[in-house]
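In this view, the complex is presented without one of its protein chains, the others remaining in place.
Think of it as A, B and C in the order they're written, each chain with its own count starting at 1.
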Amino acid sequence: MVDLTFSREQNEFRDEVRTWLAENAPTRTRPHDYAEIREYDLSWQRTQYAGGWAGISWPVEFGGKGLSVIEQMIWYEEYGRAGLPGMDATFVGLNHAGPTLMSRASDEQKSKHLPPILRGEVIWCQGFSEPGSGSDLASLSTRAIIDGDDLVVNGQKIWTSFAHLADWQELLVRTDRTGGKHHGISWVICDIHSPGIEVRAIKTMDGEAEFAEVFYDDVRIPLANVVGELNQGWGVAMSTLAFERGTAFTASQVRLASLVEELVEIARTRTGPDGKRAAIADDEVARRLGMARAEVAALRAMTYVGISRSEKTGTPGSEGSIVKLYYTELHKQVAQLAMDLLGSDGLRFVSRWMNNGWTGEYLASFSLSIGGGTSEIQRNIIGERVLGLPR
Amino acid sequence: MVDLTFSREQNEFRDEVRTWLAENAPTRTRPHDYAEIREYDLSWQRTQYAGGWAGISWPVEFGGKGLSVIEQMIWYEEYGRAGLPGMDATFVGLNHAGPTLMSRASDEQKSKHLPPILRGEVIWCQGFSEPGSGSDLASLSTRAIIDGDDLVVNGQKIWTSFAHLADWQELLVRTDRTGGKHHGISWVICDIHSPGIEVRAIKTMDGEAEFAEVFYDDVRIPLANVVGELNQGWGVAMSTLAFERGTAFTASQVRLASLVEELVEIARTRTGPDGKRAAIADDEVARRLGMARAEVAALRAMTYVGISRSEKTGTPGSEGSIVKLYYTELHKQVAQLAMDLLGSDGLRFVSRWMNNGWTGEYLASFSLSIGGGTSEIQRNIIGERVLGLPR
Amino acid sequence: MDLLPSDEELSIAQTVAELLHRELPRELLRERQNEQTSISAEAWSICAESGLLALGLAEGSGGVGFGLVEEALAFREIGRELAPGPFLSSVIGARLAAEAGDTELVRAIVSGDRQVGLILPRAGATFDGSVVTGEVELVDATGSDLLLLLRPDVSALFDRASFASALPWQSIDPGVRLEVATAVGVEPVLAVVDSAELWARAVVLSSAILTGISEACRDASTTHAKTREQFGRPIGVNQAIKHRCADMAMYSEAASAQLLYAAAAGDAESADFGYQASIARVVASRAAISNAEANIQVHGGMGYTYEHDAHLYVKRARVWANLIGSRTFHLSAVIDEIRVAA
Partner (left out) sequence: MDLLPSDEELSIAQTVAELLHRELPRELLRERQNEQTSISAEAWSICAESGLLALGLAEGSGGVGFGLVEEALAFREIGRELAPGPFLSSVIGARLAAEAGDTELVRAIVSGDRQVGLILPRAGATFDGSVVTGEVELVDATGSDLLLLLRPDVSALFDRASFASALPWQSIDPGVRLEVATAVGVEPVLAVVDSAELWARAVVLSSAILTGISEACRDASTTHAKTREQFGRPIGVNQAIKHRCADMAMYSEAASAQLLYAAAAGDAESADFGYQASIARVVASRAAISNAEANIQVHGGMGYTYEHDAHLYVKRARVWANLIGSRTFHLSAVIDEIRVAA
């Protein structure tokens, strides 16, 4: 039944989260240097684990709190409101590899790999995209041949976030080339420090180096590291991708809402386009900001709908693609609005790790509608899977 | 060489046109009733012919003035600036069927059909689209069987402007179904009053009835009326379509420019969105109007480029699709801007034949991006023929 | 927290949809376009008898006792079905009467005995709570006994007879009747001050109508894209069509989610109810206009004939985008909070 109010328990939970975050969140700014980021993110994860806050919606058997997606969302909301840095390096382990292992891995694999993720001992990265595949993920060609008890992997992955900080990689390889392209893919747990792996950072247009290319030259991975059945990795991977569209980017949305409020603040204090009045006095500026505010509010409502659906059906469904598309395009628009507002201040590069890092934010925003499935792919998914249009 | 100035002769020509139009253009408002429109448009064409102004760029041998496309454009510019009504009913004959006959018809067909068009004796309509074909024009299925010296036609056409006022129709029929869909089409001259033809008006969303459906039941058309070769009508039709993208809608563009100026006038006199100041004092309104003004200026420049290209190469080329797309989308935006400006006055229907007929204009604008090749088809043409992208 | 309507909530909406579909099929809009009223007295009675005008009124006031959420879900169907008639002004009019304590008038309105049309004051018209003066438009008031003038600060019901000199004006929407009148010191029958909550409810219900329109257009385009063939395949295989449908789905989803959020905020008596309502309205107007316009393009030539329904959505969307506050009015509600407080 449609109802905005949270239960007494949920409100108490929110209060506890807020209090705990206020007392325990890192006060030191997240370092810019990637080597330091690893230690920073893992240390903060360890603090969360020690405080009993790791894995809100992870089942108790894997060390989580076993709460619902609503509590998980409350956590992310409060996390975002506290202005805490993105948990970028631990993201894949907690929201991507972890959940996949939970649903598809063997008991042995689970007990070996899940606890270290929550405890903040390891960092996971993804190994899905390839230079030749892009949006056509299933066309991947990194290949693995069975040799005794091992797979021997040769090929290349790209757009791997934080590969240079990681311990483990969720890796898709082609183990059979005889069937259709969705067949013959295997999902394997790869020790990123294995001999034959080379990681090269990719510098992006905003000057950051969060992504990397990973090269595999006769890399041996034990067959025991295959998750699910050999050659059935596509299904395993798809279960992970759906997860991405759940609560996981609630924190990003909350951050976007606060970016909009920052822009409002800038518009109040900065001279507007006429060179005289404050920018907010300009009707066009005010309405664009008003619209941005309205859109982030609607985005929150959409997320609430998605979470309500997850609560009821266990999955956010393909409608998650609508939220991803809406969020992505909105975030880009907000960054563009910021550039228009900044006027000639937009010539100055300021990293998004800094105060008023709007130019960095703008440059970083281009990746949003490309990574994690381009906006074009999202529109295909919405058209085909939500609306049922023909392929 | 890039040069904005017109030659002395061209300037004199412009002066003559302006003077002549001021003295001879109809002062009576164009009637709204379609039966009266026929007489009004033909009578005005006869006046132009008598004054020596019919067919500016038609060759002298067909009764035209034999001038260049620049003079033709000057005529349309002055025509538009004089605020004269669209020459809708005579348009197909003058700009579509006429030019096709000139380039593809036999001498006998030319001498029979061309002079009456210029002299304002006949009205032509088109018969290309069918209910089942739409954007896929070549899939047309209205069929014609040879029987003695006649073609016997059965089928249906749709979106025929002014069919109920017309004498002649440029008709595409399928005379051979054995080849690919572009083969086996014939372009024929059809007497619209032939037995077996039924014309039914189509009422459009703006309440007008400019379009019609035409039904053919064993309609006999002499084989002598085939233009070009039998079964080679697709090529004949395509030569006509290219013509549409030349100077012919210069007058519409000039009209669009004056619509924008009308909107500016409304914004000056009408209370704006805040209920206090004039609309033009609102920064957003003013900038949208400013942008619309800039866009119609750029549209004129694009038309000039196209005409310069026609002058040099004899054809406006596929770039004409860019102008069509730009004009169409701009006209729709201007109509939407008008609706936003009107606010609650936008609840009142006012026909575009009346003063301040903005709601009618808005409702009529939807046809622009559909008729004459949808905006999607234009984008395909631009992508494939201008940019060379794969199909 | 739950923003997914329950089966019970959905079944209320479903019942309303079936009623409207049966009693007010869309063909009626064209058939009745030259009738004096957009809805027949019989159809109005049937709708009233079904309880449609009393859904959100407390049982003690003679209502069904549902919340704004249920009322919004019902109005979303009114939008989706393009149902003609002064539903919104009658529902809000009844609520105003209930707030003023006139239980007899409440009964008369919700039973369908007395219809309430809407007054749309033009720029320059004034209403100080006691008299209205200036040019006004009357919307769907040709069958009405009463007229509603709604504002956040003060709202009132007037006797239709006080506007006897009103002249009809052709509306862009064949399902909406329009009249123009000049009021000189006309006094209301009933007035309430501090009507911000009443206003916000009307804003939510208008958002519901607009959301319904956007969803109907999304569905019509999707169906057409699946069935219409061009170049030997359904046109929905083309990304130009497919992605446009996807964008329509996105706009509708945003409108629908925010509609539920705002309605639930109303039911929860949240302090930000008015603010959330204005946001719902901004998002729903965008969805309705954008989807209705896109729907015509998806339908091609058929889409701009009078016989096809596509244009009816465009017209209804444009009407509602200007009633109960305009886009700029509602953006101001968001902006002003920005301009004043953070």
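Rule of thumb we're sticking to: a contact is a pair of C-beta atoms (placed from the backbone, for glycine too) under 8 Å apart; a residue touches a chain by one contact, two chains touch by 3 or more.
Predicted, not measured: the structure shown is a model, and the values here were computed from it.
Peer 1: Could you tell me which of B:A22, B:A50, B:M291 or B:M354 touches the chain that is not displayed?
Peer 2: Checking the options B:A22, B:A50, B:M291 or B:M354, the one contacting the hidden chain is B:M291.
Peer 1: Looking beyond the chains shown, say which of C:V64, C:A123, C:A240 or C:A268 touches the absent one.
Peer 2: With C:V64, C:A123, C:A240 or C:A268 as choices, the missing chain is touched by C:A240.
Peer 1: In the complete assembly, which of A:S68, A:T204 or A:N356 touches the absent chain?
Peer 2: Considering all chains, including the one not shown, the answer is A:T204.
Peer 1: Based on the whole complex, identify which of A:W159, A:Y216 or A:F249 touches the chain you can't see.
Peer 2: A:W159
Peer 1: Just the residue numbers, please: which parts of subunit A touch the chain that's not shown?
Peer 2: Residues of subunit A in touch with the missing chain: 129, 133-136, 139, 158-159, 202-205, 207, 271, 273-275, 336, 339-340, 343-344, 346-349, 359, 363, 366-367, 369-371, 374-376, 379.
Peer 1: Identify the residues of subunit C touching the omitted chain, counting contacts across the whole complex.
Peer 2: The list for subunit C reads 238-240, 243.
Peer 1: Applying the definition given at the start, please give the residues of subunit B touching the unseen chain.
Peer 2: Considering the whole complex, subunit B reaches the absent chain at 1-6, 10, 70, 261, 264-265, 268, 280, 286-287, 289-291, 293-295, 297-302, 304-305, 307-309, 311-312, 319, 322-323, 325-326, 376, 378-380, 382-384, 386-391.
Here, only the chains that are shown with their structure count from here on.
Peer 1: Averaging only over C-alpha atoms, locate the centres of subunit B and subunit C and give their separation in whole Å.
Peer 2: 39
Peer 1: Residues touching two or more other chains, restricted to subunit B: which are they?
Peer 2: Correct list: empty.
Peer 1: What are the residues of subunit C that contact at least two other chains?
Peer 2: If we look for residues of subunit C contacting two or more partner chains, we find 241, 328, 332.
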